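One protein chain is absent from this view; the other protein chains keep their places.
Our next item is chain A:
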Amino acid sequence: MPANTMSKAERDQGHARVFDLSQHSLRELNQALHKLTPGSNETAWEVLHPKGSHSVAVGVDQPVSIDVRGSVGYYCAGMNDGATITVHGSAGPGVGENMMSGSIVIKGDASQYAGATGRGGLLVIEGNASSRCGISMKGIDIVVHGNIGHMSAFMAQSGNLVVLGDAGDALGDSIYEARLFVRGKVESLGADCIAKEMRPEHLELVQGLLDKAGVTGVKASEFKRYGSARKLYNFNIDNADAY
């Protein structure tokens, strides 16, 4: 970026590249992030004044760290592939949708569809997540410190959802092979989702995810596991009432 487009904070800071969304457009931010190449020394970014903007830091494909100072709108960090993105605020719908790899941390709450269709990486929500958290997830790991809303992990195909609080209605409806771990109360389970035994490998898995998500003082043994009964995998007319 030419020097005359730098914010004062950027010039002052030196180590992190600061991008002030009150002075520059979203387009400039995302374009600058997409221009990064492997080995770039611009590995630390700070985004100021997001003010609920949509599509902040979407499609980043380099292993840089991005700190967003404030709350964001829809699809923040969408399709992230390798970056470490921290939102120091809350996130609107679809945060981290279709993430490939890397990690996203939301210091506040997340709205609907957090981590939708995510294929890899780790999404940590330190507050609560609204409905449809982990919908159609395809390999992502999601750790929610608080509660999650209804219809979470709907049609979840693969990956792990760890919830330290409670889950709303119809958890895991029409779930495939994703694994759900809830520490608190589950309002109700969706079609074909059942409680399952926590075996040693699951305790190990949950502990590993808690560690990665920076959760302390919580034991893996406090969680219950939920997953697919696999009764709806092949159509059978006698199961029609389940739909």
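Note that in this section contacts are C-beta pairs under 8 Å (C-beta built on N, C-alpha and C of every residue); 3 or more make two chains touch, one makes a residue touch a chain; residues count from 1.
What we mean here is this: contacts and distances are computed from a predicted model.
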item	value
Undepicted complex member, UniProt protein name, chosen from "Alpha-E domain-containing protein", "MucB/RseB N-terminal domain-containing protein", "FMN-binding glutamate synthase family protein" or "Iron ABC transporter permease"	"FMN-binding glutamate synthase family protein"
Omitted-chain contact residue, chosen from A:49, A:69, A:88 or A:119	A:119
Which of A:59, A:146, A:165 or A:184 contacts the chain that the document leaves out	A:59
Sites on chain A contacted by the missing partner chain, in the whole complex	26-27, 30-31, 34, 54-55, 58-59, 61, 73-75, 78-79, 81, 93-94, 97-98, 100, 112-113, 116-117, 119, 132, 135-136, 138-139, 154-155, 157-158, 176-177, 233-235, 237
